[in-house]
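Worksheet for the structure shown next.
Every protein chain but one is kept in place in this view of the complex.
Order as written gives the chain letters A and B; numbering starts at 1 within each chain.
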Amino acid sequence: MNAIAKLRPGYRPGYAHVREFYTSPDIYESDIRDYWNRSWIWVGHQSQLKKPGDFITFDYGPESVIIARDRDSGIGAFQNVCRHRGSRLCLEASGNTRVFSCPYHAWTYELTGQLRRAREMGEGFDPADYGLLSLHLRNFEGLLFVCAGDEPPEIDEGLRRLRPLVAPFDLGKTRIAHTATYPVPANWKLAIENYMECYHCGPAHLEFARSHSIKDPAHMNAGLVDKLEARSRAAGVPTGEVTRNDPGAATLFLRRYPLFEGYDTGSRTGAPLAPLLGGLSGFDGGATDMQIGILNNFLIYADHMIGYRFVPTALQETRIEVVWFVREDAEAGRDYDHGDLTWLWHATSLDDERIIRHNQQGVNSHHFVPGPLSEMEWGIAAFYDDYLSVSADQIR
Amino acid sequence: MNAIAKLRPGYRPGYAHVREFYTSPDIYESDIRDYWNRSWIWVGHQSQLKKPGDFITFDYGPESVIIARDRDSGIGAFQNVCRHRGSRLCLEASGNTRVFSCPYHAWTYELTGQLRRAREMGEGFDPADYGLLSLHLRNFEGLLFVCAGDEPPEIDEGLRRLRPLVAPFDLGKTRIAHTATYPVPANWKLAIENYMECYHCGPAHLEFARSHSIKDPAHMNAGLVDKLEARSRAAGVPTGEVTRNDPGAATLFLRRYPLFEGYDTGSRTGAPLAPLLGGLSGFDGGATDMQIGILNNFLIYADHMIGYRFVPTALQETRIEVVWFVREDAEAGRDYDHGDLTWLWHATSLDDERIIRHNQQGVNSHHFVPGPLSEMEWGIAAFYDDYLSVSADQIR
Partner (left out) sequence: MNAIAKLRPGYRPGYAHVREFYTSPDIYESDIRDYWNRSWIWVGHQSQLKKPGDFITFDYGPESVIIARDRDSGIGAFQNVCRHRGSRLCLEASGNTRVFSCPYHAWTYELTGQLRRAREMGEGFDPADYGLLSLHLRNFEGLLFVCAGDEPPEIDEGLRRLRPLVAPFDLGKTRIAHTATYPVPANWKLAIENYMECYHCGPAHLEFARSHSIKDPAHMNAGLVDKLEARSRAAGVPTGEVTRNDPGAATLFLRRYPLFEGYDTGSRTGAPLAPLLGGLSGFDGGATDMQIGILNNFLIYADHMIGYRFVPTALQETRIEVVWFVREDAEAGRDYDHGDLTWLWHATSLDDERIIRHNQQGVNSHHFVPGPLSEMEWGIAAFYDDYLSVSADQIR
């Protein structure tokens, strides 16, 4: 029986998960091996890979992935592990290269992952048997997702449904304006759970709560939603909603929700921050929550998008990564102010770092008894469901 | 079979304990869960909680406890863990508050631990079900002890016996003059064992050994004990002795032993350090060893008291805490000199940090074979007995 299967009896739907979920080294090992390595992971954006030979790497837990643009065959994704004796192959976070040559014994791989050359391997050695292990890859509106599992969660049908709802933002024609990393001494699951619910937004996020109605469902009903719909239609923002929670498929979610009166976007003053995305004709005062696979979360305003991920680095160490996107032709200083653009989610992420850290401290107690989830924490239950369905069928 | 039960066959009474007792992560987990969480722990003094709303917190291992004075019902003790999703609730070491409000989702608790308010919890949620978990608490002469176990070791009968022997010191009317923390890279059990025996005092503690006869039983018989008894009677210090080692009861021990000629108290020169405690009429040249539950140790001179605890923070990390008490009306600078007061046990604790650290280094060797205890190390055997009887019946 694997570590996750052992936890199942302790889990009570509608309640928080048990202590061991966040404290057990075996569970953490399984988190990577059975969940992350079989889930879709957002690793970057096509704007980072414009020319043949451009590459980026993305690390999580003990894993590292290379994403590279080949001369002919487009973008591919590979395990960043030499097929000889396992050295980390590519040591840089990004760059441009003709080949990947291992720093240990110089086994050399093409941009397609094929092994080009290995010295002194004797007869009977066929380089074709030792190409880099490849990952599944999807490019959705420029956002790149990989999955290391043999049978990735079905995602294409969901992406088809999402596409018309995000097309007008033209996310493929954005670029990264800023990336910030917030290390937090807590298990990654507490970090992602924090993102999954806005029950804490009122008490914990003053800046966010001032502008975003999601903190309080009661407010949202007060006509705000109807007003948003009208403004969205006028500005060219589609208004539908997508929820996909089918077993065996990647969780997908999209919904636009209203900012408070006076806020065009997620800024300190409510004023616009950057040029309108894609083909929008104006600000609708809304924000789109978009989830593509449980692990990958985005927030799309009319003039910028933010991506969030909660990357495990050890049992109780997580790297919260926040990435700001603007139109690809927007220039800092001219079209947007860097400090203004990043103000809200920098402040909010610092809050999150603090509350997630304290959550871990309390959960570490042997006296922690998982309590009932509030009506605003359904997102956490959805995460538990996905986690348990993906991980627990891995009998080891 | 639990981790402790597995160790039992390797334990040979009269000898040191085996390597795994100090090196195994499973044993350390059990140390907290099965021993500390079921033992009486000294957490503070009533002088820290004078006004309604005053609180302190005390942390050990992954645990944290709040001790607070309510408006009506006196002092209470609670697990510092929110009943919702387990956040650490109170983040300060001490302070004054009206309520405890969780920094995560603002669940708010009364000073009595009752849940006052939780938003958006839906129908059927009864706040009465979600008060903070409370701990047993005893106030003995102002010293506060808690126990998290359902059935704490019986302690009241022992405290009844101790009371007349400490009453004249009037410990309830003392206050904390200084707290020092000595982190040591060793398992907490090696730290407490070090305190349990004075076999090492001669070789390792020059300053202590110069003044305290306990380092050498041979010296103690040389008339010193008789002389002390006469002086104690004259000064108003009771002279009895208490030892309680009954199964199911908290270990208790009290004995006054003589300092060497010329020493009125535990000072560098032998001269008094502070105003006489309670109703004493003079210095008797003695020191009282007092243990209230194995984990909590005190040393009472005629003019000050010192409390010691050996707080686990990780498998091989311990926080030695030393707390100096003087009369509540004594003023630093006027009635005592801070440096003089703390000199002896600061020097002695630095020694202890060093020898405990080296003990751990040696015990980590696979070649460590537990050797025989000397005639001066009976206190260690008493610790082993208590530990094994409290922990080993927890079959898991």
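Here is the rule we use: a contact is a pair of C-beta atoms (placed from the backbone, for glycine too) under 8 Å apart; a residue touches a chain by one contact, two chains touch by 3 or more.
Model, not experiment: these values are computed from the prediction.
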- Which residue from B:A204, B:V242, B:L299 or B:A332 sits in contact with the chain not drawn here? B:A204
- Residue touching the undisplayed chain, where the options are B:V225, B:L299 or B:I355: B:I355
- Task: Extract the touching residues of chain B with respect to the undisplayed chain.
- Result: 16, 19, 193, 199-200, 202-204, 217, 354-355, 358-359, 361-376
- In the full complex, which bits of chain A touch the chain not displayed? Write them out. 32-33, 37, 62-64, 79-89, 91, 101-106, 118-122, 125, 130, 133, 148
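Everything that follows uses one rule, which is that only the chains that are shown with their structure count from here on.
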- Message: Please tell me the distance, in whole Å, between the geometric centres of chain A and chain B computed from their C-alpha atoms.
- Response: 48
